[in-house]
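Below are the structure tokens for one structure; questions will follow.
Showing chain A:
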Amino acid sequence: MSLTARLGPKGTIALAIVVLAVVLALFAPWISPFPDQGAGAPNIADKFQPPSLTHLFGTDHLGRDMVSRVIYGARVSLTSGLLIVFVALAVGLPVGLIAGYAGGWWDEGLMRMTDVFLAFPALLLAVLMAAALGPGLINAILAVAVTWWPWYARIARAEVLALRGQPYVEAARLMGVSHPRILIRHILPAALRPLSVQAALDVGPALLTASALSFLGLGVLPPTADWGQMVDAGRKFFPERWWYSAAPGLAVFLLALAFSVLGDALRDREGEDA
Partner candidate 1 sequence: MLDIAALSVTLPSKSGPIHVLRRIDLRLAKGEIHGMIGESGCGKTMTALTLLGLLPEGASVRAERFRFGTLDLSRHVASDLSALRGRRIALISQDPAAALNPVLTIGRQMDDVIRSHHGLAKGARRSMAVEILLATGLPEPEKLLKLYPHQLSGGMQQRVVIAQALATGADFLIADEPTTALDVTVGAQVLKLLRQLVETRGLTVLMITHDMDVVAASCDRATVLYAGISVEEGPVGRLLSAPRHPYTQALLAALPDAAPHGARLATVEGSIPPPTAALPGCAFAARCPFAMPVCASPPPLRQEAGHSWICHLEPT
Partner candidate 2 sequence: MGLGRYLLRRLALSVLVVLGVTFLVFVAAQVVPSDPAALYAGPRPTADQIEKARAELHLDAPLPQRFAAFAAAMATGDFGVSYKSRRPIAQDLRAYLPATLELATVSTLLALLIGIPAGAFAAARRGGWLDRAGGLASIAAVAMPTFFLAMLLQAFFAQGIGILPLSGRLSREIALSAPLDPVTGFTLIDSLIAGRLDVFRDALAHLILPALTLAAYPAGIAMRLTRSAMIEILGRRHILAARALGLSRARILFGHALPNAVGPSLTVLGLSFAYALTGAVLVEIIFAWPGLGRYVSEAVLSKDFPVIAASTFVVTLCYVAMNLILDLVQALVDPRVAL
């Protein structure tokens, strides 16, 4: 079956949206109608223009074209969503593998540690970490990743526990294959499958959390375009100058929705393969 058929109509549309966002993010300077405004250069003369043919989403309080701002904002949002999940996976996977494979005190200790991280309401821990680390994109990503990795550690551990008893793993041990080798060559690939499905499903929520952080004022600093920060900036002028908050707000919604639907479609497809 072709990819589009496997994903179904909803999944295909979702994939199209995600691809569109990636393209916009990668080629922002060339695609945006007003690239320097997108990057932050003000244009006071045209401030608060409602949507028109030149400015499809209107302009903000500094006269910057909202279409360009949204396109540039896609860079930050996509990067955040993807990197958060990636970092969380990079930390959670090894922790889970070690906990599940080594067992005993390693398992207890590492799992208690994940318990502590999971005891926090996620957004608050992210706020705490972001406030502690200071502003900036990398700090925001790290702050959210700190709340995310325990989930992946748990999933990885569960997979390892299930796989540890498999005959081929025992056979490898009996043949004298070292522990790390077993982990990497035999267990890791199998554990990675459900984790990558989960990760794909998580990009949307990660994106939402990152935009919540920047809405609060943690995250990238202006004038860099960021959807959450733009919604907050436009809050004072809502709903009279609705386009200011609506454009980035809808952008967050659509992209999160697209990732969510795409993740669902991928998970269903994964289920069929299994």
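FYI, a contact is a pair of C-beta atoms (placed from the backbone, for glycine too) under 8 Å apart; a residue touches a chain by one contact, two chains touch by 3 or more; residues count from 1.
Candidates were picked such that all candidates are chains of the complex that A comes from, given by their letters.
All values reported here derive from a predicted model rather than from experimental measurement.
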Note to self: Just to confirm the interface: in this complex, chain A touches which of 1 or 2?
What the structure shows: 2
Margin query: So in the complex, the part of chain A that touches candidate 2 is made up of which residues?
Written below: 112-113, 115-117, 119-125, 127-129, 131-134, 204, 208, 211-212, 215-218, 228, 231-232, 235, 238-239, 242, 245, 249-250, 252-253, 256-257, 260-261, 264
